[in-house]
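Okay, here's the structure, questions in a sec.
One protein chain is absent from this view; the other protein chains keep their places.
Chain IDs A and B follow the sequence of writing; residue 1 opens each chain.
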Amino acid sequence: MIFGVPLPALMGQLLIGLINGSFYALLSLGLAVIFGLLRVINFAHGAFYMLGAFAAWMLLAYAGIGYWGALILAPLIVGIVGMAIERLMLRRLYGLDHLYGLLFTFGLALLLEGTFRHFFGTSGQPYTAPEALRGATNLGFMVLPNYRGWVVVASLVICLGTWAVIEKTSIGAYLRAATENATLVQAFGVNVPVLLTVTYGFGCALAGIAGVLAAPVFQVSPLMGSNLIIIVFAVVVIGGMGSILGAIVTGYMLGIIEGLCKVFYPEAANIVVFVIMAIVLLLRPAGLFGKET
Amino acid sequence: MAGTDPVPAAGAAPRGGGAAAQLKVRNLEAWYGESHALHGVDLDVFPGETVTLLGRNGVGKTTTLRAIMGIIRKRKGDVEFEQRSIMRLPLHRVARTGLGFVPEERGIFASLTVEENLLLPPVVAKGGMSLEEIYNIFPNLLERRTSPGTKLSGGEQQMLAIARILRTGVRMILLDEPTEGLAPVIVERIGEMLKVLKLHGLSVLLVEQNFRFAARIADHFYVMDHGKMIDSFSVSELPARTEALNTALGV
Partner (left out) sequence: MSAIPTEAADMPSRRSPRSGFILLALVAAALLVAPMWVYPIFMMKLLCFALFAAAFNLLLGYTGLLSFGHAAFFGGAAYVTAHAMKVWQVTPEVAILAGVGAAIVLGLIIGAIAIRRQGIYFAMITLALAQMFYFFCLQVPFTNGEDGIQGFSRGKLFGLIDLNDTMNLYYFIAVMTVLSLMLIWRIVHSPFGQILKAIRENEPRTISLGYSVQRYKLAAFVMSAGLAGLAGSLKALLFQFATLTDVAWNMSGEVILMALLGGIGTMAGPVVGAGILVGLQNFFATSGFPVTIVLGATFMICVLLFRRGVVGEVRHWLDNRKA
């Protein structure tokens, strides 16, 4: 027993917290990447997450393509949709106040969610985990459902992989430089408009792959994104949008804190992230990892 | 018409030895929002020349460079680089024609290392220096290659800003106030470097406040005021012009 809570129960909640944290991290990573370069808050991020989950579901239902195929195809599809939206509509807003980007993507989120709600209703579609990941493993201090463990590992790999690409590769160097001074990078001869399109698509693809990971855990429902996106916003405000690593760390951290809160003080679990956001804002407005604007 | 080369003094060699102008700017106008910054700029840069734009603060020298490059999009007039008009090109295609740009603030990226900064501008033509050659000329850049770019001193950043352009193979560089805020010793070094560029056949269009620095390296001078050229002369005519120049520059 720890603090009056039996160990398996504590570990169970921690695992749930870690899983939620995985999604917070993946989604705030995508938001941070998009915001860093495009200066757009992608309100539609939750909708793209939902799109990824539905893509996986539809790939299975209509094309017989299972989880592992969906893991590759769904983010690709979502990424392409994202790139089309950036290329055709979003880029017209770059010269304007940033708030218009927020409003546009908000409208996009409503449109996507409304469309799926129209065709699929509000109840969720079930999506079963792939054969290889079913069942559970006994770790001694707890029994770990295999798929849940996979979610945590996969999201860590994706997050750290993205971080590595951005911080350590030359294509990441283009992204980092363009984030600082897009005009100069363009003057050097780099096709920054294409970079913007690809970055938005990549950010959306990150949301999409999170959706595929989520499908067997939560139900595939048109509402799954909007419930999540507002918490992710709070996560992003807490982390401060200056750093990629900050977004990842904050996501996992807050998931775990939320999980712990469910154990010890369940009534507040829904709002603990917001409370932390309020506190961080009062003490350190730039966010935990943010740079002073 | 102010700005076009006056009839050369008898016996003086024509600029560029008879070759066509590498950069030809005619009637260039530009706007910052509603404000009309350039009122019809004319200038030429011939292959291999180092040309300096002189003028007081705020007359439009930096604006001229930015308008030529295409960073300022609200503009009218003609800009031809190597006999091709570049007015209609989107910004990211201009460098590929062989024209490079080093901004006033140097533009060293803080989130990139020195080496990443060096490697960032893509190679647009053959004839640029290799990374090793650059490190040979600038051993201090080699030493600090993994440091964040902005950890370098002002002078080293200026070297880095010019060095990374040299790698790309551009044939002409637009250089904005390279000596601003730098100590005299560093200014000397930059002067040396520009002479090396000249030896390599690069043309330079230079904006400079530091008249004496410009006088040591430039082949030709333009003087600007209120968004237009008001004078143009070669280095051989400089001694005759010094006094008038001092007045124009408010020195």
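Going forward, a contact is a pair of C-beta atoms (placed from the backbone, for glycine too) under 8 Å apart; a residue touches a chain by one contact, two chains touch by 3 or more.
Because the structure is a prediction, the values reported are computed rather than measured.
Engineer: Using the contact definition given at the top, list the shown chains touched by the missing chain.
Structural biologist: Contacts of the omitted chain with visible chains: A.
Engineer: Of A:14, A:59, A:204 or A:277, which one is in contact with the hidden chain?
Structural biologist: Touches the omitted chain: A:277.
Engineer: For a quick check of understanding: of A:27, A:237 or A:261, which residue touches the chain that isn't displayed?
Structural biologist: Of the candidates A:27, A:237 or A:261, A:237 is in touch with the missing chain.
Engineer: Even though one chain is hidden, which residues of chain A still touch it in the full complex?
Structural biologist: 41, 89, 92-93, 96-100, 102-104, 106-115, 117-118, 226, 230-231, 233-234, 236-237, 267, 270-271, 274-275, 277-278, 281-282, 285, 293
Note that in this section only the chains that are shown with their structure count from here on.
Engineer: Report, in whole Å, the distance between the mean C-alpha point of chain A and the mean C-alpha point of chain B.
Structural biologist: 45
Engineer: Applying the document's contact rule, which stretches of chain B touch chain A when the two form their complex?
Structural biologist: Listed in rising order, the residues of chain B that touch chain A are 69-71, 90-96, 101, 103, 107, 109-112, 116, 119-122, 124, 168.
Engineer: Which of the residues in chain A end up touching chain B in this complex?
Structural biologist: Residues in contact with chain B: 170, 173-174, 176-177, 179-181, 183-193.
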